[in-house]
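Of the protein chains in this complex, one is absent; all others appear in place.
A and B are the chain letters, set down in written order, and residue numbers restart from 1 in every chain.
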Amino acid sequence: MAEVTMRVWRGDPGGGAFTDYTMPAVEGEVVLDVIHRIQAGPAPDLACRWNCKAGRCGSCSAEINGIPRLMCMTRMDSLPPEEPVLVAPMRTFPVIRDLVTDVSFNFEVAKRIPAFTPEPAGPDGTHRMMQVDIERGQEFRKCIECFMCQDVCHVIRDHEENKRAFAGPRFFIRLMELEAHPLDTLDRRQLIHRDMGIGYCNITKCCTEVCPELIHITDNGIIPLKERVVDSSYDPVARLGRRILRRRAPAPADDVAVKSAGN
Amino acid sequence: MPDYQTHDFDVVVIGAGGAGLRAAVEAKERGLRTALVCKSLLGKAHTVMAEGGAAAAMGNVWPEDNWQVHFRDTMRGGKLLNNWRMAQVHAQEAPDRIYELERWGALFDRTDDGRILQRDFGGHRYARLAHVGDRTGLELIRTLQQRAVSLDVEVFMECKVLRLLKDAEGRVSGALGYWRATGDYVTFNAKAVILATGSVGKAWLYTSNSWESTGDGHAMALWAGADLIDMEFIQFHPTGMVWPLSVRGVLVTEGVRGDGGVLRNSEGRRFMFDYIPAMFAAETADTEEEADRWYDDHIDNRRPPELLPRDEVARSINTEVKAGRGGPHGGVYLDIASRRTADYIRRRLPSMYHQFMELAGVDITVEPMEVGPTCHYIMGGVRVDADTEATTVPGLFAAGEVAAGLHGANRLGGNSLSDLLVFGRRAGMAASDFAEGRTGTPSPLVSEVERAIAEAEAPFDRQDGDNPYQVHQDLQRTMQELVGIIRTESELVQALDELDKLDERARRVSVPGGRAYNPGWNLATDLPAMLTVSRLAAKGALERRESRGGQTRDDYPKADAELGKVNFVQRLGAGGAFTITPAPIAAMPAELQKLLEEEPS
Partner (left out) sequence: MSTLEDVKPVPVSLGGVRGGPDVRTLRRDPWWHFPAATVAFLTVIVTYLMWAIFQNAYYFVGASQHRDLISPFYSPCIVGSCVPGAHGTFLVIHWWMWSPAILAAAVPAGFRLTCYYYRKAYYRGFWQAPPACGVADGHTLYTGETRFPLVLQNFHRYFWFGALIFNVILTIDAIMAFRLPGDGGIGVSVGTLVLVVNAALLWLYSGSCHFCRHFCGGSVDRFSKHPIRYRLWKIVSPLNQRHMEIAWASLFWVAFADLYVRLVASGVISDPKLF
């Protein structure tokens, strides 16, 4: 009978190592299935996160053969059969145990994003938006918060200290969603520039490569956001144009800053 | 005994799916000290799996739609066993809850004039489901999550609640749990507790539910002395994946049928035309031509039988497969490839496309999907007051799937997401009222805490007990085989017998390792709740000697008019035994009764 060998990293903040588990191969399985069989058999205490097992919730992120992937959406038959399958926890976040990491960094960043602030509703008490107005935002709202883009991003993966200054790809698409929202009234560009650290991104696109929802994080999210920040911070022509035309009066940056500091 | 930390709050919400988040938002907006406690990370709750949409009679697509029609559809779908007041409140308030989400940042698909688009779903007379492609649940949970974060609700993630705690006067005054990351225990003292713990599906083998759906809230409410009703009504969603085996049960949205997909057996026949029940004959098409015309013209045509309520469709699929007209993996075919363009399918059903492509290697724009029923939802649950979601125990509230009443014997697709919003908010309001009116500091009995911790610790002290995974698998097999979609007395009796044995085994499980993020131990602490709800379901199914909605009895294939007037109430009796008693359903006011009797124009 065919077998598969899973080389799973096991450990905690005190240290750890890879442990091999050889299991019978079963047709149609994904990596998470084999992990579950390991839990039900040789290692009931093997820690991993999972919820929906259908690629919807973004819980089971791990690094499979060195690449961040959802364990529930990685079919065993897509991996090279001749070598053990390496399964390691996400590298960017502190480990809790085995494949489980402490992703609270992401929840801290989320708290600093000023909430959606819509313009007043229309006469019937509802808002009107055209489908073309929301399609950009809908792409970003496909995000399942698996945090693999945050994991793969070398800005924080390789430079722990940057976590204080850099929000990461997941939050740039959230910010782009808000910035491009047809009803939103806040201008978050100074915040994005100064506090969210968009300048740290050097658009090497690994976030886009690992996104399980196939969101064009860089091309549709980060770069358009960088261009909007250029409008407000590096483009005297655009500034002058705005002043003359008085079109989109930027909200005082302090307002936004106060709001984010309040969290 | 291990130490534990204690937190004080006004309102503690257990469960961070749609109902829990909505309740926490409400309590926090009221200015109360609010905690949200959840077993997973924030935003991962099973609500993200909801696909099709949230039903609300906004009338954006069909101006003929209104709350009265929605009320009627809900009651008929629930075989009139619903709590009429809940169905009324739900139908009336759902549109406001949807618009509210939009104000908090949700981006629903739009109509051509810029309003919220609504889609067709089984049992709904008009296109009524506000949706975002086939990932509406994600939109709902993310919007509520972001709202909760912006209000600074305190969230306790990956914290499993073991027991509700009561004070000397019998009021619920808090809860005991442990942090999954460390295994350290924690108690919450609260003036009011809201249960929003979702489903029980993980007691079955083939289920669309995530690991979290272990019936914690149902069981904890029972243990705390609350009434549960109608636990036999379990919805098997007609279309779950059947192959590969590892994904068996994963949901295939009803939106596939709402958007034009049809069911065929291995002979290629649209078999649903053979299963139209009398109750729905007047509004269901009896020819393929009429059914196909309906998608464009709801007024002059009747709806396709594929869009009958879920219980009807699930039973029909079950019958077809049993008659040998199923596919190679024991399902039937759900075909949208031959009926809609590839572009349309990818746009309307992107997640389905992705899911089948990645997990089964099936391109749904080219081939049909093979599908079969999967355990999806429990209509029964904690008995609550229709307006306040208060349970029968003071200080305890329940909303969402853990509560019962709205859906009666069968839930219509799309009514769950709106249920979460409407009753999540109401539970938040009523719990806030209760907390504000409650005097003194909540002081839960410490003896309760000690007993529960000792029980949770026990698996570590045993050396050669059963593996909790093995007990869980055996439970799932038992429930799947004996308390499945079709039930019969002998099998239910056998199930109760098996459950006794499983109870024994669960009391003897042992787990290796420590308390820090130990899934084996976590499962061991989930088992008591799963066993409890399994027993409630089996006992309810045995007691209800009729077929109705989510309860189909081989030995009582017809609905019994007398049983259609009662809920079966289960509670913990003296000595720890469960008691089950029928309780009459409250009479409906005449004006609502009239809505049900009116034939659709």
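Just so we're on the same page, contacts are C-beta pairs under 8 Å (C-beta built on N, C-alpha and C of every residue); 3 or more make two chains touch, one makes a residue touch a chain.
Computed from a prediction, not measured in an experiment: that's the story for all the values here.
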item	value
Left-out chain, listing which of the shown chains it touches	A
Residue of A:Met23, A:Met73 or A:Cys201 touching the missing chain in the full complex	A:Cys201
From A:Ala40, A:Val95 or A:Ile173, residue that would touch the chain that is not displayed	A:Val95
Residues in chain A touching the chain absent from view	9, 11, 13-14, 16-18, 63, 65-68, 83, 86, 88-95, 98-99, 101-102, 104-105, 108-109, 112, 130, 132-133, 152, 154-155, 157-167, 179-182, 184, 190, 193-195, 197, 199-206, 209-210, 216, 219, 223-224, 226-231, 233-235, 257, 260-261
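Convention: only the chains that are shown with their structure count from here on.
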item	value
Cα-centroid distance, chain A relative to chain B, in whole angstrom	29
Interface residues, chain B side, partner chain A - complex	40-46, 48-49, 99, 102-105, 107, 109-110, 113-116, 132-133, 135, 137-139, 142, 146-147, 149-150, 152, 155, 157, 181, 210-212, 243-247, 250-251, 351, 354-355, 358-360, 467-470, 473, 511-514, 516-521
Residues of chain A defined as touching chain B within the complex	12, 26-30, 33, 39-40, 44-59, 73, 75, 96-98, 100, 102-103, 107, 110-111, 115-116, 118, 121, 125-131, 134, 137-138, 141-145, 178, 181, 263
